[in-house]
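Excluded from the complex is one protein chain; the other protein chains are retained at their positions.
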Amino acid sequence: MTAVSVRNVSKVFNQGKPNQVDALSNVALDVKQGEFVSLIGPSGCGKSTLLRLVANLLEPTSGEVTVNGKTAAQARLDQDYGMAFQQAGLFDWRTVRKNIELPLELKGWDKQQRSARADEMLQLVQLPEFGDHYPWQLSGGMQQRIAIARALAAHPPLLLMDEPFGALDEMTREYMQGELLRICAATGTTVVFVTHSIPEAVYLSNRVVVMSPRPGRITKVVDVSLGGERNEDTRNRTAFFEAITAVREGLRGMHATHVGLGNDDR
Amino acid sequence: MTSVVRRAVQRSAMFVAALALVAVIWETYKALGPEEGGQLLGIRILPRTSEYAMPHVWDMFSRFGRPEVRGSARTVFDAVLAGAWYSFRLSVAGFVFGAVIGVGLAVLMARFKWVQRGVLPYLVVSQTVPLIALAPLIVSWGGKLEIGAFVWPRWMSVSVLGAFLAFFPIAVGTLRGLAAASAASVELMQSYAASWTKTLFKLRFPTAVPYMVPAFRLGASASVIGVVVAEISTGLRGGIGRLIIEYAREATGDPAKVYTAIFGAAALGLVMAGAVVAVDVVVMRNRPKEAVV
Partner (left out) sequence: MTIHRLTMLLGKVVPAILFGALFLGVWEWAVMFFELKPYFLTAPSSIWQQFTTNFALIRGAATVSGTNALVGLVAGTVLGVAMSFVLSRFGFLNQLITPLAVALNAIPIFVLVAVLNNMYSITSEIPRRIMVTLVVYFIVLVNVARGLTQVSPTHVELMRSYAASDVAILRKVRIPNAVPFLFTSLKIAAPAAVITAFVSEYFGGSQNGLGSRISSNIANSKNAAAWAYVLAACLLGLLFYTVSVAMESLNRKGGVKQ
């Protein structure tokens, strides 16, 4: 079953005005159930825009977005996805537990159900003792784990992430990547993940979608098969480096063409 | 928690020290300055230092203990306390009323952009204009306005002026706060398909609280100012404003008395501010310690 289907989607901002932007032009993408797909590309390639179209936070200028077999709008109303951003975006005035319960409150769950689910999510992200802390008492990495817990609280089939680890240092980042894979394996969630980092995209994904700007479009899709389970060792394997090279070439190819630098022998 | 208490104690001690310094300067000038006032650089700027014009600091304090009027059983302290308490209640009423209207208008402006564009410029400008000039006008409604069986009591005009002055800073500050939610948080709520009202109560209001607190502080002191000025304009009996005017008129015979009323007004302002700060501390107790400009 296709979790996400994007057909002939274009998105134009400020149509007809002097500051018109062709954020996305004729983009097509299918994401299978349980797949982990990354979107990567330079600034302005439309990856965040594409994510927001799937989330129905934006409407496409033309084309269709289908999520979980429904229109994107209906999927949002049914809360069929969870979302995580670069800033964890936890509410300062709520405890960690209450932050996780936020989507459940909006869905009308009663107190007991919410509490039970919050406990479950805290266990899942391995922070059970921090339920009654406040977000500002936690480190950046811990806050992101809570943001992920919140995103998955209602057990949505789809997880949308916009550079969630961008603000973290490299060591925490690698640890979080491992955690994310573990959580997704446990829950079977489909993930669409936007990132700037090539190693991160390769480590996490089944497929890496390379995008380019002006106008925003998909230039290459790299299948990543790293053979077997992914763990700390994976980053040392040849298959890992080969996949990185493939993605880099995808990015460079379009980079040299459009910017005309010619510094390909770096 | 102890560091907060320690800092508060330190601040209060410094405040008292500053007051003591002012008292010392007062007495020094009184001892050294010209009896009938004088000139400095050609301008008649030096005040008189006679007993009538500048009583001793200790006389001001001792005046509290003695009777208000010769032969009366009530001490000045009782009179001033009663006056300050009366004005305090009017200030609180004005503040609450102004806060309700102010927050209500802010929500309306946050919801409907065209209301905001139409009204906000006037709200901002109103803070530069002496609204206090309207005091005598609003106050003149008192006693003359009748709606059916309801006669507008005089004290209500006084509270209304307090509300009128408090309303503007509260409305502007609350609107700023309601608009302060981060774009990512708003997107989050959208991703939950939350209605505007739900977003208001679960996101915008909590985000607005750090902005509403200084706005409420301004509103509280504005309410006190409005009430005191209105009392003076009307001559409303019972309040501290009226006491100040009365005692000032008696200053020829009883120079220290007016100072007692002034101290009463100062206490009124401090208690009002203190109440708002106390609420502020309670409401913000679980928040990270960052300053909101």
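So that you can tell them apart, the chains are marked A and B in the order they are listed, and the count of residues begins at 1 in each.
The working rule: a residue touches a chain if its C-beta (ideal position, glycine included) is under 8 Å from a C-beta of that chain, and two chains touch if they have at least 3 such contacts.
Keep in mind it's a predicted model, so treat the numbers as computed, not measured.
Novice: Going by the stated contact criterion, tell me the shown chains that border the hidden chain.
Specialist: Result for the missing chain's touching partners among shown chains: A, B.
Novice: Which of these touches the unseen chain: B:V80, B:A163, B:A208 or B:V224?
Specialist: Once the missing chain is taken into account, the touching residue is B:V224.
Novice: Touch as defined at the start, partner being the missing chain; which of B:V4, B:V100, B:V151 or B:I245 qualifies?
Specialist: Missing-chain contact among the listed residues: B:I245.
Novice: Given the full complex, what residues of subunit B touch the hidden partner chain?
Specialist: 10-12, 14-15, 17-19, 21, 37, 44-45, 47-48, 52-54, 114, 117-122, 125, 127-130, 132-134, 136-137, 140-141, 144-145, 220-221, 224-225, 228-229, 232-233, 241, 244-245, 247-248, 251, 255, 258-259, 261-262, 265-266, 268-270, 272-273
Novice: Considering the entire assembly, which residues of subunit A contact the chain that has been omitted?
Specialist: Counting only subunit A, the missing chain is touched by 17-18.
Convention: only the chains that are shown with their structure count from here on.
Novice: Find the geometric centre of each of subunit A and subunit B from their Cα atoms only, then give the gap between the two centres in Å, rounded to an integer.
Specialist: Result: the chain centres lie 51 Å from each other.
Novice: Residues of subunit A touching subunit B in their complex?
Specialist: Subunit A residues touching subunit B: 52, 55, 57, 76-77, 79, 81-83, 85-87, 89, 91-94, 102-103, 105-106, 134, 136.
Novice: What part of subunit B is in contact with subunit A in the complex they form?
Specialist: My answer: residues 182, 184-185, 187-188, 190-194, 198, 202-203, 206, 209, 286-288.
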